[in-house]
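For this depiction, one protein chain was excluded, whereas all remaining protein chains were kept in their positions.
Up next is chain A:
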Amino acid sequence: MVANHDIDITVQRGTVHALMGENGAGKSTLMKILYGMQKPDEGTIAVNGEQVEFSTPADAIARGIGMVHQHFMLADNFTVWENIVLGGEGLHGIGAKAKARIRELSDQYGLGVKPDALVEDLGVADRQRVEILKVLYRGARILILDEPTAVLVPQEVDALFDNLRELKAEGVTVIFISHKLHEVLSVADAISVIRRGTTVGDADPREVTARQLAELMVGAELPSPESRESTVTETEMLRVEGLRIAKPDAEGVERVVLDDVSLRIRKGEILGIAGVEGNGQAELVEAVMGMLPLDAGTVTLDGTDLTGTLTRARREAGIGYIPEDRHRHGLLLEAPLWENRILGHVTERPNSKGVLLDPAGARADTQRIVDEYDVRTPGIEVTAASLSGGNQQKLIIGREMSHSPKLLIAAHPTRGVDVGAQAQIWEQIRSAQREGLAVLLISADLDELIGLSDTIRVIYRGRLVADADPATVTAEDLGSAMTGAATGHIESDPEALAEAQAVVAEGTEAEHTSDAPTDAPTDAPSAGTADDEQAGE
């Protein structure tokens, strides 16, 4: 297995250098090598002209390289200052000196971190700044940021970019990993593109257009989630009324996670839920699936009241579920693919006859899913764990679609999936929609939400606070509603909208050029294989 080969990257001091590539292109492996978490089989790394060899992250830190992970590693019940000092007690002690140093760094780089605040009171963006400060505190002069914008709303992204410019001005080098074209173009001084584990080119952000960059990255033209005829009908498929769930938190204080949530989805409609993670989306999904007990409210599917029923009955009634965390909720990782095909539909054909399983039927149907949905696997007897994320997701979607659902709950359906598989997944959801499927779509990717949905609702602190028509809203306005700044029906200024759409036409959406092939599930092989390189991870 070769995850990376012949990678050549030169990063200038005091610049923001972006590393781009689709999921599974080998960015993470490269970062692990730079940070000493993995050893390269061949090749060299030089820092400040001096050849170095890292066997642990400690070596990398000693050389002034620090990494900010995508998932934060902070202790919630500690203050900012304690979190920063933790593990670096030898540097400036743990007392006033350390605190003074934190203030000094915070001021120097304009991070605005308050050392005495409790981490659990901080928002995502503030936590990220604490992570950055933690790395700087340890003397890093080269920062590696792994997809730092994935968890941020557009306004927070801008603030982060201001911080990065500040760091750059102070002589810090930033390596910035992302696959979002417009972000990279706005902040980077230099760009390296990785595809299939190797560097395919460098670009100057002042000269390159988003379209050229996308072509470099993907190496193929891809369909877009844009533009199509409305398939929304008047028949109501899902009606959720007055949903309320209150959960006690760690301290035993009752927290309302869903408050009076009502929504309806018609046949052939995709309803998108926008929101910063942790505002009740997961609970909404689990409530509709019957996995969480309701305090109040009703769930009705196609005229049948499902409020008091268990998850299995709801699945049998026609709810398909693409879970947010496929490893926890969607797959049995150590079971073979055909057993995973049974999961969730054990009471239905072809998986069982009466109370007995039908392994032969399940195997045959798994093979059909593997073929139709282009799941890249050497066979159906291998464990689900040995497939790459994109192929796992294709298997899940194939499984859920195989029982002709009436309602599909798709939570982040393309998260951690490469662009090729992403296009296929979009197309599959669309074609099911044309046949009258109702879809509840949860996504953190605003482009995906705007591109796929027929209607968008915004969830904030457990309430549906705003709604929007995807045709008349920009990601920025949606973003501000997600932070609670706007409520009601949001409609973007036509000028801003036109501008955004122009950017989209020229830029972001060049990732997925508009002539969508209708047979996408079997097409786009060149993009799909990049994903397979993750198979060994």
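Note that a contact is a pair of C-beta atoms (placed from the backbone, for glycine too) under 8 Å apart; a residue touches a chain by one contact, two chains touch by 3 or more; residues count from 1.
Simple rule for what comes next: contacts and distances are computed from a predicted model.
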Hidden subunit of the complex - UniProt protein name among "ABC transporter permease", "Carbon-monoxide dehydrogenase large subunit", "Transcriptional regulator" or "Hydrogenase": "ABC transporter permease"
Sole contact to the chain not displayed, among A:311, A:431 or A:472: A:311
Full-complex contact with the absent chain, from A:386, A:431 or A:483: A:386
Contacts of chain A with the absent chain, listed as residue ranges: 1-2, 289, 291, 310-316, 321, 323, 328-335, 338-339, 342-347, 352, 355-357, 359-361, 363-364, 366-367, 370-371, 374-378, 380, 382-383, 385-387, 519, 522-523, 525, 529, 532-533, 535-537
